[in-house]
Each structure stands twice: as C-alpha cells, then as structure tokens.
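In what follows, a structure is listed as structure tokens, so that the remarks can point back to it.
And then chain A:
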Amino acid sequence: MSTSAAASPPVLEVENLSISYHDGIAHHRAVHDVSFRIEPGEVVALVGESGSGKTTTAQSIIGLLQANGRIDGGSIKLNGTDIARWSDRQLDVVRGAKISLVPQDPASSLNPVKTIGAQVSEILRIHGAASGHALEAQVISLLERVGLSEPALRVRQYPHELSGGMRQRVLIAIAVALKPQLIIADEPTSALDVTVQRRILDLIDELRTEFGTSVLLVTHDLGVAADRADRLVVLQGGRVQELGATKIVLAAPRSAYTRQLIADAPSFSAVARKTPATAREKAAPSDNDVVIVDGLVQDFVRPDGDGKPFRAVDGLSFRVRRGTTHAIVGESGSGKTTSIRAIVGFQKPTAGRIEIDGTDLSQLRGETLRQFRRKIQLVYQNPYGSLDPRQTVFDIVAEPLLNFGRLARPAREAKARAILSRVGLPEAALSRRPHALSGGQRQRVAIARALVLDPDVVVLDEAVSALDVTVQARILDLLDELQHDLGLTYLFVSHDLAVVRQISDTVSVLKDGRLVDGGAVEDVFERPGSDYTRELINAIPGQNRAALV
Partner candidate 1 sequence: MTTKLKRLALTLAALSASGFFLPSAFAEGAGDPVKGGTLIYLEQQAHTNLYPPAGGFYPNGGILNQITDKLTYQNPKTLEIEPWIAESWTVNAGATEYTFKIRPGVTFSDGTPLDAAAVAKNYDVFGLGNKELKQPVSEVINNYERSEVIDPLTVKFYFKKPSPGFLQGTSVIGSGLVAASALALPFEQLGDATKIIGSGPFVVDSETIGKELNLKAREEYAWGPAKLTHQGRAYLDGIKYIITGEDSVRIGALLAGQADFIRQVQAYDEKQVEAQAYQIYAPSTRGVNNSVVFRPDNPLVADVKVRKALLHATDAKEIVTTLFSANYPKATSIIASTALGYRDISAKLAFDPEKAKALLDEAGWTIGGNGLRQKDGKELVLMAYESLPQPQNKETLQLVAQQWGKLGVKLTVLAGDSGSRIVDDLDPLKTPVSPAMVGRADPDVIKSQYYPKNRDVLRQKGGQSDKVQSFADDKLNGLLEALASEPDRQKRLAIAGEVQDYVVDQAYAIPIFEEPQAFAGAPYVQGIAFEAVGRPSFYSTWLAEH
Partner candidate 2 sequence: MSGYLLNRLGQALFVLWAAFTISFVLLQAMPGDAILIKFQNPELGLNPQQIANIRASYAADSAIWVQYVQTIGRFSTGNFGYSVQAGVPVSTMLAAHLPATLKLASLGFVLAAVLAVAIAFVSSLTPFAWLRGALQSVPSLFISIPTFWLGIMLIQIFSFRLKLVPVINPGPWQELILPVVTLAVPISAPLAQVLVRNIDDVLTRPFVAVARAKGATRHWVLWRHVAKNALLPTLTIAGVLFGELIAGAVVTETVFGLNGIGGLTERAVGSQDAAVLQAIVVLSALAFVVINLIVDLLFPVLDPRLRTKAGATA
C-alpha cells in the first residue's frame, strides 16, 4: 500500500481494521477496513472530519476504545506483533512505554487534584523506570526539556495554575518520558491558540527527531497535517479516502473528498471568498457607519473580591460601515468576546461609547433595550449550547417574532419557514430538535434565528470555528450570500486568521484587551502594524503548502 518500501519493519501496521460501537441495541460500524502503516521516525496524519473515525482508530491502537467499542476485525501490528486482541494486562506494559498519547484537550487531561510532578513521575513509577531522587531529577529535566519555565516550581503546582499551552507541554513530557516508539497525538493543538499551537507542534517535531519516535497525528486541520506530516491518511465516514505522501496527495488529490477538503480549507484558498470593496474607503470613517465603538473599557471585579478590578477590554475603538464585515481577531483572553457582549448590550461597559445604527446603548434600559435588540443579533460559537434542546427548530426560529409579537400566527409561520429555507434547511428539519441535527444544520438554525428579525447588524462569535472545514465553507458561503442579498453588516469574531482574511473587509486585532492593529484586511495582512499581528499571521498552519502552490 505505502509508496515507500522500507527495509526495517514498520513501527505500526494497521490492516483491515474494523471497529463498531454498541448503542444498547446493535453494533454500528464506525471504522471500515482501515489499513495504513507507520515507518520508524515517520509522521503520519490521520485527517478527517467529525465522524470520520479517526479518533476511534487512534484509540483502538493504544487499546483504549470506549467500553461500548469493539474491534470487529483486522490487525494492529506493533513491530510485527498483533496487539489488536491483547488483554488490558498485556497492553498495560505497552501503553506509555512503547505507545504513548498526547490528548486533545489539555484543560481536562490532567488530574485537577494532583500536582504536575506527581502526574509526570507517575508514568516513570508505573513502569519502574526511576524512583526516589533520580525520579525527581528526571521529572524536572523532562519538564525542562518540553520548555516549561521554572520546572522546579511547576512540579509542585496544580494543573489549574498552568495555562493551556503549559499543560499541553506537561502532557507531552508525559508522552515522551519513556521514549516510546510511537506517539499518538490526537488533535494535540485544536484547543489551543494559533501561536501556541505552532510552538507545541514544533516541540513535538523536535522531540520526534531527537528520540526517533514515530508520530500518528490525528487532526481535522488539513493545514496542520500539511505542515507536519510525511504521509496522509484521509478518512471519511470510517473509510480511507486517500493515502499517500503528503506532497503528492495535496498536489494531486485522487478522491473527490480530498479535493473538497483542500478546496474548503481556508488556509489554502488564497482567494478571498467575497468580492471586496477597495480598501481605502472601507477604512475611512463615514456617516454610513452602523457600528461605532469608541474607547470601550470593560472592568471585572475579581471573584475573590480583594485587589483592583481586572480590565478585560481597554479603550477599544472601531467603526463598521453598513453592509461590510468587520473582524475582531485575538487569542483567548484577548477580550474579543467581552467587547462584543458589550456591543450587543449584554453588559454595561465601564466606560466608552457604543452606537448601533445611531442609538447610543448607554441610554437603553429595560423595554427600550429590548426593542433595540431587533437591530443587532448574536450568533454563538457553540450551536449546541445556544439552541434550547427542548424546542423544535421551528419554535426556535419563530420565537423572536413571538417576542415582538406584531405578526399574526400564520404570518409568523410563513416568515419562519421562509427564513429557514433561506438558510438552506430541509423542510424535514423544522419539526426536529437540535440534538437530531448536525453541527452545520444547528448553526444554520442559529443564523436563521438571528436573521428572522431583519437586524441591521449580525455579530458572529466564532460562529464557524466549531465546524468541520467543509461545513464551515458552506456556512461562510451562506453568510456571504445573505450579506449581499440583505445588506447585512457583520461583526465577525474569530481566532482563525485564515477565515478572517477570506471574508472580512476590515479587521481589529486585540491583545490583552488592547487594540494592537486595525484597518482594511489587505493592509493588515500585507503590512502588519505590530509584531503580534505578524506572529499571528505566520502561525497560520498550511503555509508550506500554500507556498508550494
């Protein structure tokens, strides 16, 4: 199968692997006859979207399928020996020592009530690799190796005292502690900010080359895979769509699905999704500005009371012209979400002026505020959390009309149906509840709910970041259409510069609550006004490939 015929036996060889889950009634196949191999020191990326079976495959390799999971057939050969049907007892020796795992979500992957030291040393103790002072020393050196500052201090700290990036480093330290032959990195960075993501991936590369470890990189982000992997395994619906050396696959994808993926991956498509007006006028202030934010300041009292308040947003100012898209970019903690919550009127700003379509928010109270909400609508990041699980799609979309109940029932229904079909939801979906919809469909519902009141401004808070690229692409297309047809103004909050570059006219870059850069997208991307912006741009994954094309 593999294009490169290696002399030494592969570290891992998966053949015709089939896995199914039992849902209480019957088994449902999640992985069908998947085969691939990993040569020593090689990075293989399992690429696919949610439901593609990539995580299931990875779990089965390290023998940690969920309780209701089952290997139906095929083999998993580690250095030639098939471990697919080994008992826990047998696998315990392999796990950590020969195969180790870098998990997806650093936040919840460390035991909150145990010190970092304890959790790192644990793996060494389990496998009797070290004890006593030697153990301690080794732990510290490991932490040092993965680039944690003051390792001696970290040893005594608890997970919650570390940032996401630091935690991921700790987890990597655990993964490499015993110099395993294979590291399974399951979406190792998808929960991290781009800049951090980059450093973490660099670290993994380093360690790999240093220890000659092979890496199975599980990711949904083709960009990441393109940058880091020697070979790609593209999964969809539990089946291998395409398999081969990264360059070849990307250059000449054979399956339609891979082509689709590449086309939809924002980081690859240099072309902007929308037809932009010329940069000049977009940046310049004008009477046609529908959103005016001036010196916005937002303070929070610290939960523990003492000390001075914590300043989340510090003097943010920008203007958005009607019918354009303004992006607010920043990493977690940059205050982007805080500012838009103030803009849509969920928070009273500590200082500064916010004006939407001529109305000054600071004047609004109670009923007037409620009326104001018709002008500006918010679409949330997580479509699952933002839809009431007990309402049907139709009710969800019809509710805003009910709130401003001018329309009679039939009119209301008509409007709701219209908007739903406008966002491309099948009739069948109307009577469904959110849990029966896919992520993309949910986000469409959320958008429909936002649009049904014909607002002037729609605020999209990371509205597409939770979605698979192909889905994301469809939604972005939709948003673009809608903007054209309805002359909407978007306030687009995102951490993903690739997307921002595609769809927005103007952009504000936030760091620690401050505006570090702003203006027309082209200007900002071509001539970044700050080092931070530059760092952000360089961190965008998939640039090797972008360069390569």
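With respect to how the candidates were assembled, all candidates are chains of the complex that A comes from, given by their letters.
Rule of thumb we're sticking to: contacts are C-beta pairs under 8 Å (C-beta built on N, C-alpha and C of every residue); 3 or more make two chains touch, one makes a residue touch a chain; residues count from 1.
These numbers come from a predicted model, not from an experiment.
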In-complex contact partner of chain A, selected from candidates 1 or 2: 2
Residue ranges of chain A in contact with candidate 2 within the complex: 62, 64, 88-89, 92-97, 99-101, 103-105, 108-114, 122-123, 126-127, 158, 160-164, 171, 174, 302-305, 310, 332-333
